[in-house]
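Handing you a structure now.
The complex is shown incomplete by one protein chain, all other protein chains being positioned as in the whole.
Per-chain residue numbering starts at 1, and chain names A, B and C are given in the order in which the chains are listed.
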Amino acid sequence: MSQIKVGIINVTGYAGVELARLLYKHPTVKLCSITGRSAAGQKLAEVFPHLADIELTITAELDEVDFVFSAMPHKASAEVILPLVERGIKVVDISADFRLKDASKYLQWYDFAHPAPGLLQKAVYGLPEFHRAEIAKASLVANPGCYPTGALLALAPAIKEGLIYPDIIIDSKSGISGAGRTLSLSTHYAEATDNVHAYSVHGHRHLPEIVQELETLNPGLSPSVTFLPHLVPTSRGILSSCYAKPNEEKPVKGKEELLEIYRSYYKGEPFVRVVDKPPGTKQTWGNNLCLVYPTIDVRTGRIIVISCLDNLVKGAAGQAIQNMNIMFGFSETAGLEALPVYP
Amino acid sequence: MSQIKVGIINVTGYAGVELARLLYKHPTVKLCSITGRSAAGQKLAEVFPHLADIELTITAELDEVDFVFSAMPHKASAEVILPLVERGIKVVDISADFRLKDASKYLQWYDFAHPAPGLLQKAVYGLPEFHRAEIAKASLVANPGCYPTGALLALAPAIKEGLIYPDIIIDSKSGISGAGRTLSLSTHYAEATDNVHAYSVHGHRHLPEIVQELETLNPGLSPSVTFLPHLVPTSRGILSSCYAKPNEEKPVKGKEELLEIYRSYYKGEPFVRVVDKPPGTKQTWGNNLCLVYPTIDVRTGRIIVISCLDNLVKGAAGQAIQNMNIMFGFSETAGLEALPVYP
Amino acid sequence: MSQIKVGIINVTGYAGVELARLLYKHPTVKLCSITGRSAAGQKLAEVFPHLADIELTITAELDEVDFVFSAMPHKASAEVILPLVERGIKVVDISADFRLKDASKYLQWYDFAHPAPGLLQKAVYGLPEFHRAEIAKASLVANPGCYPTGALLALAPAIKEGLIYPDIIIDSKSGISGAGRTLSLSTHYAEATDNVHAYSVHGHRHLPEIVQELETLNPGLSPSVTFLPHLVPTSRGILSSCYAKPNEEKPVKGKEELLEIYRSYYKGEPFVRVVDKPPGTKQTWGNNLCLVYPTIDVRTGRIIVISCLDNLVKGAAGQAIQNMNIMFGFSETAGLEALPVYP
Partner (left out) sequence: MSQIKVGIINVTGYAGVELARLLYKHPTVKLCSITGRSAAGQKLAEVFPHLADIELTITAELDEVDFVFSAMPHKASAEVILPLVERGIKVVDISADFRLKDASKYLQWYDFAHPAPGLLQKAVYGLPEFHRAEIAKASLVANPGCYPTGALLALAPAIKEGLIYPDIIIDSKSGISGAGRTLSLSTHYAEATDNVHAYSVHGHRHLPEIVQELETLNPGLSPSVTFLPHLVPTSRGILSSCYAKPNEEKPVKGKEELLEIYRSYYKGEPFVRVVDKPPGTKQTWGNNLCLVYPTIDVRTGRIIVISCLDNLVKGAAGQAIQNMNIMFGFSETAGLEALPVYP
């Protein structure tokens, strides 16, 4: 069987190199073209020695390929994707540029006027557990943000089944790679190690995405979401602890019943695992799983759902490959079967 | 001026060695006696090379001293403290044994029948910002837990002033030293590094302490508290993010007003600093400060208060010394003036 | 093609779980039996959630299998292996029990009398780059220690070609997983983080192994080796910096020539990569590569060779699988092709 030729635009960020790493073992696609602005002309192995087995040179422009992952920053990503879409090339966009349906949100949250508002309705929000069927037919898939992936998978069963009032707190703890490879004082080792702090307290860009998808899941619901991200000293991993009050009209008898509802909801999902003990981010290191632990605070009755994932895999590159697999009708787990690296 | 002679029971845990470190620079007390079961007979310098300047030998029994810090585990601590109290020796107990006023809570939360329920009313909960006057007159002070210290200082102004409904979520992130020096798989380096996870989801022992003190602060209030602690890979530090809905009868106009209320509430407090940006645990490394950042989530109106501290200093040994200073009428900051170590 | 059935004795240590992780993706073998003393009766997923896709229960005794990895501690490993060898089952022993040819060394270095000295000559030291042909015919392969693997691969070309005087310093820096999963104060997170120290200064057990193999490589040489291991705060990885004076009778013109000698020596080796910049342990995370960087200190003429590897992969489980592949005539890289996880 001939392999499909894929390209990565902007391979030099963390999502880009993680795509390259994972695609190397994919059985039915072949990574053929990789671009990167500052590193153009250099061999991939020079810039990223851990990828030395991939014999490719970073170029300024993409070669002819059958499929493209864009790992460009927002705004720039839309610019490179539009001509590809016009030429009929399927794309998974890892940036935020096609995640939001309401074009005005781009001005509000990302400080730019969206260049192709019409395309926003055609693009599919690439959370397979929510939109698998549409992804299969899509030519442009917007890969979800790392925080939304974990938060949405934690909340979906409770929201969909109406188990909670839509007044939700999401307290997330992310590793430093989530901030990208670009240099900043907050990612300096000496500043980030031995440190924990909240950031974007007055509004993180992943919030509108979370709200949009919760509304999609249960139309009519008007979720009021407080989302507070924190940086913790680890390179990978996001753990989100979500809190909401139980809907008195849909009482759940106890945490065992809640667990069963979650298990039933995610039955057959290859990359969501409902667990019965609080999970740790280390259990997903390098792997495409999202672990979800739903429980009830016995004293207050509050529903707590904790999820964790590897922000560069299920939160970025792995989910992008999962989307590609669905778009091409490959086995959904192709290239994504390796177990987490522990310890 | 002659120095007061102090002793530490069970110097070999992290609270004990931190007491020794801080007392070394205290101007008006002298550490004279240190005990430790397994290490009895050894010089302090052999077991803890960083304390080599303190020329003391660890003994099985305490020598004659004017004041005692007990850093024993709960239950054992009460046993060693009772005879001291009878002899009229002032004590700060770092364990939980005299924190709770209701003796039945010890059976419920700590699995033992309290040996001296009558003493619980005489002991003072040693959070100076709550009980300074009583501490000054006390002979037995129960040093607060590390989590309660941060959570209570974050919530006190809002609870006292009635700004929030008493339906509260406390999401805390603690460094590994909070689990103590005793060996366990969860504190093994290879297990704890690159990992974040929640624990004690169904009830952490620090919860009743938090509830008791919130009730004391605003009698009549019946707080419903969800407290979820997490372990993060750092040796020191606790960051707590607290969430509650605003009390509609006591509206706060905005985050600036909230900040002013907090600043006013903590005016003159030497070890609480109200800050206007999200603080990081690194800003308190080795220091007795608790940083408190109150704000309002503009989209939901929810009040968020983030606090952080060094769990071994303001969360244990530093606060114990602060209490001792108050009990003896020393300057409250004596021995505690060193700035945090950064980076 | 039917898969070969393999078992792991003592799956519960870090080498054991790493074997399980890697074997999960091996194309021609199937992990069928796993033992563990304290965890017998538990499902693997309960003890190691990251391995939940492997549906096996840990047992006290091994089932019938075609091939065995022993990940027992030394001494105990020989005891469980002897009956297997008698029954003709091929074994890779990850412990040190069959690495040394001279039985008296076991008394000297490991404090026990070897139970089967005769078997020491039949066992093959499982460093494929040294003994590939013998491994292919062996039924008992002694998997090298993590430090010796890196040190020997760093030194082999220089020793074999006689480029250096055999007066060698090996300064190694190891991550904490090298100390195993057993609890000890030195692996407590709060003790190990933010810390670097040497240990086993007066003789580490891996030294006789290093000396034995250097002698094998160049008989007649009488190497004088100083080996100093250090613990550094990372979970995986060993970096060894080796120093020796150049042999004046075999002068190397410069670092480029040295690099060429090394490249030529390791030509075709699937898991040794000679690099032209100082490598970092992160470049081998989760992967079976050993990176080797040979150079010359221009001021002193001293030859410096730096190597790094993942102590749990090329330093343990990965190399064990590489040995198994050779013993069965599989592709040597089978199950070991995944790229390192970075960052």
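Everything below uses one rule, namely that contacts are C-beta pairs under 8 Å (C-beta built on N, C-alpha and C of every residue); 3 or more make two chains touch, one makes a residue touch a chain.
Note that the coordinates shown come from a computational prediction; the quantities given were computed from them, not determined experimentally.
**Q** Looking at the whole complex, which of B:Ser235, B:Thr295 or B:Gln319 touches the chain that is not displayed?
**A** That would be B:Ser235, which touches the missing chain.
**Q** Quick one: which of A:Thr28, A:Gln42 or A:Thr187 touches the chain that's been left out?
**A** Of all options in A:Thr28, A:Gln42 or A:Thr187, contact with the hidden chain holds for A:Thr187.
**Q** Please pick, from C:Pro128, C:Pro144 or C:Gly237, the residue that touches the omitted chain in the full complex.
**A** C:Gly237
**Q** Of C:Glu79, C:Glu257 or C:Asp297, which sits in contact with the chain we cannot see?
**A** For the chain that is not drawn, the touching residue is C:Asp297.
**Q** Using the document's contact rule, name the residues of subunit A that touch the chain not shown here.
**A** Residues 14, 175-177, 181, 183-185, 187-190, 192-194, 233-235 of subunit A touch the chain that is not shown.
**Q** What residues on subunit C make contact with the chain left out of this view?
**A** Interface residues of subunit C facing the absent chain: 167, 169, 171, 173, 175, 190-191, 193-199, 201-203, 207, 224-226, 228, 230, 232-237, 239, 241, 243, 278-282, 285, 295, 297-300, 302, 304, 306, 308, 343.
**Q** Against the chain that's been left off, what residues of subunit B make contact? List them.
**A** Listed in rising order, the touching residues are 14, 17, 21, 24-25, 48-54, 177, 194, 235-236, 273, 275, 277, 279, 282-287, 291, 337-343.
Simple rule for what comes next: only the chains that are shown with their structure count from here on.
**Q** How many angstrom lie between the centres of subunit A and subunit B, each centre taken as the mean Cα position?
**A** The computed centroid separation for subunit A versus subunit B comes out at 38 Å.
**Q** Compute the distance, rounded to whole Å, between the mean C-alpha positions of subunit B and subunit C.
**A** 46
**Q** Between subunit A and subunit C, what distance separates the C-alpha centroids? Give it in angstrom.
**A** 36
**Q** Which residues belonging to subunit A are in contact with no fewer than two other chains?
**A** Residues 194, 235-236, 279, 282, 285, 343 of subunit A touch two or more partner chains.
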